[in-house]
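A protein chain is absent from this complex, but the other protein chains hold their places.
Per-chain residue numbering starts at 1, and chain names A, B and C are given in the order in which the chains are listed.
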């Protein structure tokens, strides 16, 4: 992939807890792989748990990964993040994760994930859910495959 | 009230939609009145709808009102805000509303309110709900009276 | 002062180092006193050094003080702050200090103060300087009296 193409790729955000259970971590990894297979860029919060497994999956298939971090040091990102962006905003950075994805997949997750779901909806983005908060506006998916398929479909052409 | 006392007062956040229906606006006004009657400071997002009615209610009883605004101009605040704080953060300021209240009362509300509920929980604050999102961690109240009573009770002494 | 009047008062920002030398601290205290004597509200970063002495001075004359903090806890503010606003933005909150003052007085200061001077100018606010950075756009004053006099004069009527 040449750099010039990066800008034209769709960006799929993966949000979820930094302390998710094993089953969700495996799902996150698979979601990451499928995102890369689709030629999309992964956007996430850059830390551990669901964020790290999704990034690990995406990188294992040659995908590009962006991590939008709460702290002030790009080096805080998990090792599977290609482009680490420090914000120094703490949890307030959750808004920026939603802002920088065309569509989001929420996996498990606690209140941080809920804030990202809310911001995604504020910004008019579709949110696909895998075992996450059941709130209005989250489209449930039954598997990583379905989640990524629905996510890609939700991004308007010529975005 | 002398200025020196302001710092010692508890702060109750009121969150809710800028386009709430009439019934919720009346509840917001009553919540504002009761917050002032309890000697608490009102914290809100500083704009219209539930925020404005809560501030109107609080001011009608001599309470102090703080508005944490999305834009860059303090003058954007509704006329019932005493201390208008501009942030220039857009919707991302929702995190700061939750951060600056000891406890929050959510009235009606859309995704902006959901993001504030989520941030309140991230920051470990109790959220009382009046006709709002039914998510884990929101304590439902049946009336403005009950909401304010529960809110005051939820603030630890010596906070 | 009734609460209703707070909104109509001009706001003077005082910016400067948290580790200023004694002479500058005395100047900050005097600037704070004069701000209160003029009936203006003091806005500052809420921490120690110049911020604390300015707030101490303003409060000693019955003025209202607002502190816009880098951390997530309003309780971090120095004891002379009436309205403490937590932002969780770290140094990035410097922009908000400038945004929330009608005019600023810079006293001594290091790079944090320089960032606030820059933001004040970005937002079109006048900056008066007392022994601070000598950059284009800072109006030098020879004493606290002159600084506060020039500051009040710089705020447009009907702001």
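Basically, a residue touches a chain if its C-beta (ideal position, glycine included) is under 8 Å from a C-beta of that chain, and two chains touch if they have at least 3 such contacts.
Keep in mind the model is a prediction, meaning the values are calculated, not measured.
Colleague: Which residue among C:32, C:88, C:112 or C:144 touches the omitted chain?
Modeller: Going through C:32, C:88, C:112 or C:144 one by one, C:112 is the residue touching the chain not shown.
Colleague: Which residue among B:27, B:78 or B:92 touches the omitted chain?
Modeller: B:92
Colleague: Out of A:12, A:31 or A:64, which touches the unshown chain?
Modeller: Counting the whole complex, the residue in contact with the absent chain is A:64.
Colleague: Could you pull out which residues of chain B are in touch with the chain that's been left out?
Modeller: 72, 88-92
Colleague: Using the touch rule from the top, list residues of chain C that touch the missing partner.
Modeller: Touching the missing chain: residues 89, 91-92, 94-96, 111-112, 114-115, 117-119, 121-123, 133, 135, 137.
Colleague: Can you list, in ascending order, the chain A residues touching the missing chain?
Modeller: 1, 3-4, 6-7, 11, 59, 62-66, 68, 72, 74-75, 77, 81-88, 95-96, 99-100, 123, 159
Criterion: only the chains that are shown with their structure count from here on.
Colleague: Can you grab the rotation angle between chain A and chain B? Superpose on CA, round to the nearest 5°.
Modeller: About 180 degrees, rounded to the nearest 5.
Colleague: Among the chains in this structure, which pair is joined by the largest number of C-beta pairs in contact?
Modeller: B-C
Colleague: Copies chain A, chain C: same or different interface, half of numbers shared as the threshold?
Modeller: Result for this pair: same.
Colleague: Using mean CA coordinates as chain centres, what's the gap between chain B and chain C in Å?
Modeller: The separation of the two C-alpha centroids amounts to 27 Å.
Colleague: Could you give the separation in Å between the centres of chain A and chain B, each centre being the mean of its C-alpha atoms?
Modeller: 31
Colleague: Hey, how far is the Cα centre of chain A from the one of chain C, in Å?
Modeller: Centres of chain A and chain C (C-alpha means) sit 41 Å apart.
Colleague: For chain A, jot down the residues that touch at least 2 other chains.
Modeller: Chain A, residues with two or more chain partners: 89, 91-92.
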